[in-house]
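One protein chain omitted, others in place.
By written order: A and B. Residues from 1 in each chain.
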Amino acid sequence: MAPRAAGSALGALLGLALLALLPPRTAARAGDAGEAARGAYLARLADCGGCHTPPGGAPLSGGRRIPTPFGTVTAPNLTPDPETGLGRWSWQDFDAALRFGRRPDGLPLYPVHPYPYFARLDETASRELWAYLRTVPPAVQPVRGAALRFPFDLRLLVAFWNVLYFRPDPFRPDPAHDAVWNRGAFLVEGPGHCGACHTPKTALGGDRPPFLGGGEVEGWTAPPLDGDPATGLGGWRVEDIEAFLATGTDGRHLASGPMAEVVMQATSRFRPEDRHAIAVYLKSLPPSSPHPLTPPPPPPASGAALYALRCAPCHGEGGEGVPNLFPALRGNAAVAGAPASLLRILLFGARAAATPARPTGPAMPPVGAALPDEEVAAIASYVRARFGGAGPVSGEDVASLRVRGP
Amino acid sequence: MVRLKPVDAVIVGFGWAGALLALELSAAGISVLALERGPFRDTVDFPPTSAPDELRYAVRHDLVVPPARQTITFRNRPDQLALPVRRWGSFLPAWGAGGGGVHWNGQVWRFRPSDFVLASRVAVRYGRRFLAPDLTLADFGVTYEELEPYYDRFESLAGVSGQAGNIAGRIIPGGNPFEGPRARDYPNPPLLMPYGPSLFAEAARALGYHPFPQPAANLSRPYTNPLGVTLGPCTYCGFCERFGCANAAKASPQTTVLPVLRERRNFWLRTDVTVLEVVYDRTARRVAGVVYVDDKGERSFQPADLVILAAYTFENVRLLLLSGIGTPYDPESGRGVVGRNYTYQTTSSVTVGFADKRLNPFIGAGALGMVVDDWNGDHYDHGPLGFLGGAYLAALATNGRPILNHPTPPGTPRWGAEWKRAVARSYLRTFRLIASGSSLPHRAAYLDLDPTYRDAWGRPLLRMTFDFHPFDLRMSEFVTAKLAEIARAMAPAWLTVSPRRGPYSIVPYQSTHNVGGAVMGADPATSVVNPYLQCWDVPNLFVVGGSAFPHNPAYNPTGTIAALALRTGEAIRTRYLARPGPLV
Partner (left out) sequence: MSSAGPTRRSLLAASALASLFGCASPPPSPWRSLTPDEAALLAALADRLIPPDPEFPGAGEAGAAAFIDGALASPWGVSADDYRAPPFAPGLPGQGWQSPFTPREIYREGLARLTRHCRLAYAGRRFEELPPALQDEVLGRLERGAPPFGPFERLFFERLREDVITSYFADPLYGGNRGMAGWRLIGFPGARYDYRAWVARHGEAVDVPYAALPSPREV
């Protein structure tokens, strides 16, 4: 070999070696700023921070413990830190995790990470999210492994779960609907992963029909988002849904519990046209369960006097509430649907979402904390019967929730 | 002592004045830290399952600072020995986030135009010889016209329910014809009127007076203020003064501005800390910050470029004296300004009892009632009367709870079967009318430091030397007689007339309107702060609150305190921050 050729080959080798030692390149090319910005918005749509940003901690630095019916999972660090974050990952590694629930070592992720929904994203979206993540300031946050209970901690079982519940198909627009509806469908079924809370689950934690037919999360009822007039969005208009997502209230309902966080961190920061699309899509969903033909039970008499004394001063004699301040009980899914939220609010209180447009953040005091179990049950049963046409709850239901705690 | 990271502005006290200053200053983007000696409070602390507890709040004073924590000493005259107020009576200073704004009645007044310039007006109208030689009456240094936009802003933040009487010079029937001109009506209509105030208004009208609904920060309907914060409608529950409101229907810092302040990254509120002194560099004529102590006894120095005292009249004045700021007032020579011109409220009442009419006194709200303002201010000739000032006369449907309100006709024994029968008959059928009168400043009414008694941290207590001036007692006799006239026109079965008599006693509750001591004015020889409430001696110190009033007109002070605070906040935000220094 001629000395110059050898030198340049060596130089090239040296150059490559040097490159390997350099930290991963952050986006420096001209088109990348746009890609990262689109990724940032996708991260907002998917509310990555909802799980991956610890309270008061560095953005997306993980460490947040997420309770599930199967144990507790700790959200990983998504920042580019090489030791404790995704600093050494490639886009392929990320994409496999994001959309297919696979770790770089080949083992599956627990489906607490909502990859069955993120599978609706396409490759472009995945690259945009990756570009955004590379711009997040690296944070050192070591994350311990998951602490699911046996046998759920056996990752190999997830492969079996995937067979039952995972469909890795990207979103395909429905030609029978317009662009706005399809955008809403994509947002709800994909990055928004609304079904992760609002779709009922099997015993193994996979979705079961009806889609968006309602669920329970962290002890709160996640109401159906279908067209049911009593328990779903049947009584809402499109603009009501939009206002709720934008401000935390549509006047009659207040977002509280886990949904308050979703509104404050995510939906209040969506583009207005995206909130509109979501609302249009949701309003198109028919009621999933038929409305019961049996007449609603009569409200218990003892509950009436208690309601008039303890509740009516704020919620009104007719359950009409005060717009944007005290929720209407009449026509409220938290009253008509599964009783978890209602009982929890009575016993432990709740603070509603506060957004720049609606900063009040009204708080319901834990009125039931001072009352005996039977009185709390009487109030809840009265309110459910009179304003929601729903069945009673018992003193035992109240007592057991009181013992379980918030 | 820990030295903390500096902030741009530190506000001492988080009542109405402190909260409004916090709102204004944090909007300018500077770092603002508010310090409050009492606990944090929020609307959720007063649910209907515990709020309506007369014993706890009205009798045991749950929202009032215990004298063991903070009190003053008191005497009527300088030649007497001042003794500690060991148990509250005449007034109830608040503590905790929101201050008195949490448990006040909600009465929101604007002073009259003449109130601001009373001293110069009296000199012209009645001549200087009309003034008793010991009166130290002085003007505010600001006019009603200058303050009008800030009154409007506060009423709009608070959602005041009322009926305007004078919109841009046009007199509106049903409102107060004597009020100063307003740009627009109140943001909410008046509250519904119960029986007692309606009877009073009827009788007053028949006598040729001009009754109108009291302006109330108890909201007559749901309301969202300009900050986007929503308040609820008053339910006339009757648990108002001394109580927190369960349905966010009474304007307080919590229900009007705190939700917005909470979201501002440049604002912090630290509760349960007591400011011990303001750190003052006399040569530089600058304050450097404040020293505070927490519940564990740990002291911290909080450096700040700007210090705002908003700690109520007593602590405002005491902190100035303890920190060596300004020249203390000397009653002998009449020189000095800190502590001078302390005034109060000259209140009196007439009780009417009916045989037949059921008044339901438990239906109420703090500022619910009808008012007659015809004997207030200076629109009538005081020449032949021998006093200054006046009172508004009112029938308020408030405080009708039985522990503290169980009236009986005169002559009823104080206990026993006959007492029991009389109370059973009278409770629903008795009503109390009030006169809220002005309070004139005089040489022997002042605040200074007590030579003997100290607080838990070894600092001298504030000493109050106060008695009503003879003019005020004469005024009270006069206006109470007018009130009795209206009372008689209501055709009661019996009535008792109780004008204010001297000497002033600290025992029966009268009013928590303690004002003056760090008064505002145009002349530094007779005032502590300039018309922007900026300390004449120390440009980076502002003293905000009722301590600024050089005299007390008849009206409740909160509206004017709030308007002055908003005006000061705006002046700091738009002028002082760009060019720190004297604003006047």
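Here is the rule we use: contacts are C-beta pairs under 8 Å (C-beta built on N, C-alpha and C of every residue); 3 or more make two chains touch, one makes a residue touch a chain.
All of these numbers come straight from a predicted model, not from anything done at the bench.
Please identify which residue in B:Arg335, B:Arg454 or B:Arg575 touches the non-displayed chain.
Within the whole complex, the residue contacting the unshown chain is B:Arg454.
Which listed residue, B:Arg75, B:Arg112 or B:His513, touches the chain dropped from view?
B:Arg75
Which of B:Val44, B:Ala246 or B:Val337 sits in contact with the chain that's absent?
B:Ala246
With the full complex in mind, choose from B:Pro6, B:Pro84, B:Pro303 or B:Pro409 the residue touching the hidden chain.
B:Pro84
Touching the absent chain: which residues on chain B qualify?
Residues of chain B in touch with the missing chain: 48-55, 59-61, 66-68, 71, 74-76, 80-81, 83-87, 89, 191-195, 198, 233, 235-239, 246-247, 357-360, 362-363, 401-403, 406, 414-417, 419-420, 423-424, 427-428, 452-454, 503-507.
Touching the absent chain: which residues on chain A qualify?
The missing chain touches chain A at positions 305, 308-309, 312-313, 317, 369-372, 375.
Keep in mind that, in the parts below, only the chains that are shown with their structure count from here on.
Help me check something: in the complex, which residues belonging to chain A touch chain B?
Listed in rising order, the residues of chain A that touch chain B are 309-310, 313-314, 322-326, 349, 351, 354, 356-367, 370-371.
Tell me, which parts of chain B touch chain A in their complex?
42-50, 222, 224, 227-233, 235, 237, 246-248, 259-260, 262-263
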